[in-house]
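Excluded from the complex is one protein chain; the other protein chains are retained at their positions.
Which chain is which? They are A and B, in the order written, and residues in each are numbered from 1.
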Amino acid sequence: MVKYYVKRTLLGSTLIVGLLIITYLLVYIAPGDPAHVWAGKPRGPKATEAIELARKELGLDQPLHIQIVTFMIRFLTGNWGVSIAFKQPIADVILRSFKATAELLLFSYMIAIPLGLALGIFMALKRGSKVDLLLRLTSSMFISVPRFWLALIVVFVFYLIGFQSLGRMDPRFSIEFKEVTGFYLLDSLLILRVDIFLDVLTRLTAPSLIIAVYPVFSIAKYVRYTLSERFYEDYVIEAVSLGISRISILTRYALRGVIPAVVQLAGINFVYSFVETTIVELVFMREGIGKILVDGILRSDYPLIVAAFFTVSLILVAVNTFTDILQKRLDPRVTI
Amino acid sequence: MVLNVKKEFAVQAEALSLGYEDLGSVFWAVRDVHLEIERGSSLCIVGESGSGKTTLGNAIAGLLPPYVRVAGKLVIEGVEVIKDSRVIGANKIRGRIVTKIPQNPATSLNPYVRIEQMFYDVLRDVRGIREKRIAREEISKLVSAVGLEEDVLYMYPHELSGGMSQRVTIALALASKPSIIVADEPTSNLDAYLKGHIVRLIRDLSDKFGISLVVITHDISITEVVCKDMVVMFLGEIVERGHVKDIIRAPLHPYSSELIEAVNLESASYKPKKYAGGCVYHARCPHASNECLKPPPLLKLSDGREVKCWRQAR
Partner (left out) sequence: MNFTRVSNKGRTTLWRCLRRTDFKVGVTIIATLTIIAILSPVITPYPDEGVGLITEAAKQRGPQPPSLKHPFGTDMVGRDMLSRVLIGSRYSLIQTTLVIFGSLAIGVILGVLAGYFRGIVEAVVNYAIELFLLLPPVIVAAALSVAIGPGMSTVVLSLILTWWAWYARLAYIQSRQIRELDFIKVSEALGFGRVYVAFRHLLPNVAPPVVVQSMIDTASVLLEIATVNFLIGSVSASLDTPDWGMMIGYGFRYITTYWWMSFFPGLFLVVTAFGFILVGDAISEESSPNLRRRWRQWF
């Protein structure tokens, strides 16, 4: 068992190395001078100087493999340089935005997983009925609505009814507000301000629910199918014939076998949701990875985008490794 | 159709048919079965795969799949399970009156919990024993009755051997104190040595607790050990019924003789087809005549012996 954890973590680490190489190659494949791109395509009197600096940073006068190693060491030691767009250390910019995105995403998944499970169980019990058909059509409809467009409609409707939903917090609180952890929901409680907490919560709810759409229906669809198939497993039929009550069979027999796979599915969906979150954030004018991307493109801040790319991929490696290990932990039959 | 519900019978089936819906048409797995099993007796249902014996056994255990079509009447311990072509009481008998010993013990135990959990579930949900201490004592008794150490209770199903898990399923079947136990091919996954042990264990325990026993098997060699009576099924119909000893000594139906002579039934090359009318066996019967194109009546002979064959009718 321990051997599996080590193996899975090692794979995760090699993936990080691979990601760094891809990240570097992204710099390299750009047409023209990589130093020019890395320096943010500068113009003006100081351009040559900036490009020379970038050339030194990337080590472009050395062979490619040395360049990659230098690049990796820089990244792994946290020396990410200064952002062109924000004039701040990239690591700080990323960390701050990342916390904002993480708050939204985690909150969204805290809603999505229980809701998806509940809906899936209900659909499994009703499989083959009219209600099931109706729910499946509804979920197909919800999945076919792009979340950024849904967000747009919600923002528009909120605007029409005069409901404040943009940003992470009402600007009038910004003076009194103190950042402790960077997670506003937590911070507002730490400084004992219920009014700020409620404000943060209301602004968080709409985007969270929109991001939750995909995981909810994807988990529900999966649970509906796998759980209802479980009802015909030998051990469930045996439990029925022994007279064990329906609720026990559902929770301790049928559902118990579905949970490990749901954990893994949630992990895979998380990758997808991360991407959606960046866009939904943009629409709700919240700070986060999405804003970094937009500012990065607008200001040709290539190092910032590369850092964001690397950070997000790193999180996804971590989440996938974690859910894989958790899935194995939950299944007693696995004895690696 | 009037059927007197008699208390001395564990199972009463009257003109019972069981079938599966298949896009409009119905495949009848069991046709027009009349069967009475006395309380405390033991009956083997013998036949090859496709004979409908498992479907009949499942119906007795209250396991009626969705899209099942039923006709006739089935009464288990005075509880009407099937009446007027409808399933009305399957959930009343499952666990409380009938339990089942499964064919594949290894896959029939919940792989995600320790063995003891299943016992607790049965004791709580069927017998209402909520107190852990009482339940624990009860479980100890059950486990030792089937000849297992208490260690197994803390194991997961995948850690048990085939023989151990079959013993666990037997203990589980006894846990709810049923009046009837249906054993579905209890030995099909065991080697010859274990087979004898398990079969004797099932017989002795049902004798000890006064439980009526229904054993479904294709293996005629175990019938002598475990049962007093036997029915032989072919293509959904009962073709012969009687004491095990009588049938094995002098089978009246040609299919019964074939069964007794056959070394291994599963290798029989003939696959049962859809019932086409007449005697179910006539396509395969060495003695078939024109008479067999009409369905033969069920002939009642002395000492509870019944047979469905034109040769005996003559």
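Descriptive notes on the structure:
Basically, a residue touches a chain if its C-beta (ideal position, glycine included) is under 8 Å from a C-beta of that chain, and two chains touch if they have at least 3 such contacts.
What you are looking at is a predicted structure, and each value in this text was computed from that prediction instead of being measured.
Contact with the chain that does not appear here is found for just one residue of A:125, A:190, A:261 or A:330, A:125. Contact with the omitted chain, checked across B:12, B:55 or B:110, is made by B:55. Set against the missing chain, the residues B:11, B:44, B:64 or B:292 yield one that touches it, B:64. Within chain A, the residues in touch with the undisplayed chain are 11, 14-15, 18-19, 22, 26-27, 29-31, 37, 125-129, 136-137, 140-141, 143-146, 148-149, 152-153, 155-156, 159, 225, 228-229, 231-232, 237, 240, 246, 249, 271, 274-276, 278-279, 282-283, 289, 293-294, 296-298, 300-302, 305-306, 308-309, 312-313, 316-317, 320. One chain of the complex is left out; on chain B, the residues touching it are 20, 22-23, 29, 54-55, 58, 64-67, 91.
The definition used in the following text is that only the chains that are shown with their structure count from here on.
Chain A and chain B have Cα centroids lying 54 Å from one another. The residues of chain B lying in touch with chain A in their complex are 61-63, 94-96, 98-100, 102, 104, 107-113, 117-118, 121-122, 125-126, 156, 158, 169, 172-173, 175-176. If you check the complex, the residues on chain A that touch chain B are 233-235, 237-245, 248, 252-253, 256-257, 331-333.
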